[in-house]
Every structure is written in C-alpha cells, then in structure tokens.
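The complex appears here without one of its protein chains, the remainder shown in place.
Let's turn to subunit A:
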Amino acid sequence: MYIQALSGDAGFLERLARSNFSGTVHSTFERTINLKCSENGELYTIGNHQLDNAPNTLIIDVKGFSELGLPVNTPVITEDGTLVIGADLRIWIQQAAKWEGVLPSYPCDIEAVEVLRRNVAFTKNYVDEYGKTGGMKMSSQPASPFEKEMSRMLIQRAGMLSNDLANKRIESATQHAISLIGLGPGLTPSGDDFLVGLCSVYKMQNISSCLSCPFFDEIVRSSQALTNEISAITLKKAAHGQVRESLNDLLSCMISGSLEELVPALDKIIRIGSSSGTDILLGILCGLERNLEAGGNVCLPKS
C-alpha cells in the first residue's frame, strides 16, 4: 500500500531522504503510530492528516491506522527515500512539505508586553471556563479518590515549582519539576504536559527570566526513568525548544495576536488529548506569568 506524506519535521524528512532510518513499530494508535529508531533510540511519529506538525513527526494522508493492522515490532526501513513499514506499507515523502517549528520571541517593548499581559489574563479566564478537568484542573466531582488525590498532588507540586521560579530558587524548582514527571492520568501524564508548556515559554528567544541549561538537562535526564518513552520524547524536544505547530502558533498569538485570533488557537490546544491540552496551557500560563512578573531583564546569549 502506498501513502503520500503531506508534511514532516525537516530533520526527520532529511533523515528519510538520506535513507538513514531503520527501526521498528513501537506503538500504534488510531491517529498515530510511533516508530523506534534503531540508530539513536528516539521515537518518531507518523500522524494522520488530522494532526498538526510536530518534532520527529511525519503527517501522512490516511484516515486512521487501525485498518492498516500494523503490529508492534514490525520492521521499518528506508528505501530510495521511501519509508517502508512491514511488507505492505510504503510512505512516499518526495512531495512532503518541510516543517521547521520556531518558537516566537518574547516581547521586548512595553506595548508588546501589555498585549501579552492582556492575552494571558484572557487565557486564564478561558481555561477556567473551557479547560478540561481530570488533570491539573481539578474536577468539582472527581471520579475517584485516586483522581482527587492526583489532582491535589499536581496542583500542589506545580504551585511549588511556580513559587520557586518566581523567587529564582532554581535548584528547588528543578526538584519540583522532576516531581511532576510521570504524575497524572493519560498516556502523557499531566505533569509532563504542564512541563512541556512551561519549557516552551522558557525556551523562547529573549525570555525575560532565563532558566539555566541544567534545569532542562535534568528534565530530559529524569524523564528517561520517570515516564513512558512516548511522553519522554515530547518532554525532551520541548526542553530543547521544539514543540508542535499548534503550540508555536498559540505562543505567537499570545504575544502579538488579537483576542479573535487567540480563541481558535486556544481551542485547538484544549482539544489535545483528554486533559493534555489544558495541562499544557496551564504550564504556558505559569511560565508567562512568572516572566511578566520578572519583567525587563533580558537574558544574555551564552558565550
């Protein structure tokens, strides 16, 4: 079976074009399959056309993956710039649009900061109103004591992390960030999603309150042991400033967009996963609020 790739992460496409990819099917879902690369051990994702571009991801023209019946551990190779999965599925990449996600720059003048401040306030209200419960946002009627306790722990730990960031206690902040990894329901635990949102803010250029490299390095290192491989690769990429297209778009809207532009961008994030989108938004809000409070200072590029 032949399937056309519509777009893909530029690095992934280059790798495929060089026929430099082999591995196995790691996990399969209706809208995505994950491949484990034997060269670098990283996970790469093949998503259907309903998904947005993301790091290590190829978007292909297919309705769903269940009907393809690809079992876990199916071998994956590249052949003449074509990704070949098992005996039957060939993904042709020559016409795929290259995508390179770039986080926007944090605003550096007062007027722009005011736009951001307005958009942050609006987003807080929007999440209160429309955000999904079950993770970072506690339900008024949790389904079980487990869910109630989980939300309590998430909120408490995220609060301590936020407090440390506000007071520049980076070592303690690092420990509280680690305490969130792997915490929560869903395939990507809520704590991980929160950190993805937080990292995306702190990885913006010209961010006013800079976080040192060890903070991100420790998140990457700890995620290997504390969460599943699918969530760990997302965290790793976010810690390097690489996030999905809809998240880049949202941050651009937060920084310079009108409220009319912001609403659809927020809706798109809220629709991610079960509570994942809401958890990511809460991480973004935490990061932006801490930076708005810090104000003014510009992080100097590292020599």
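Just so we're on the same page, a residue touches a chain if its C-beta (ideal position, glycine included) is under 8 Å from a C-beta of that chain, and two chains touch if they have at least 3 such contacts; residues count from 1.
In this text, contacts and distances are computed from a predicted model.
A single chain of the complex does not appear, and UniProt lists its protein name as "Acyl-CoA synthetase FdrA", one of "Fumarate reductase cytochrome b subunit", "Peptide/nickel transport system substrate-binding protein", "Acyl-CoA synthetase FdrA" or "Molybdopterin-dependent oxidoreductase".
From the options A:179, A:246 or A:291, the residue with contact to the unseen chain in the full assembly is A:179. Remark: the omitted chain is touched by one listed residue; of A:13, A:150, A:198 or A:238 this is A:150.
One chain is missing from the display, and on subunit A it is touched by residues 1-2, 4, 27, 29-32, 61, 64, 66-67, 72, 82, 90, 92, 94-95, 134, 143-147, 149-150, 153, 179-189, 191, 225-230, 273-276.
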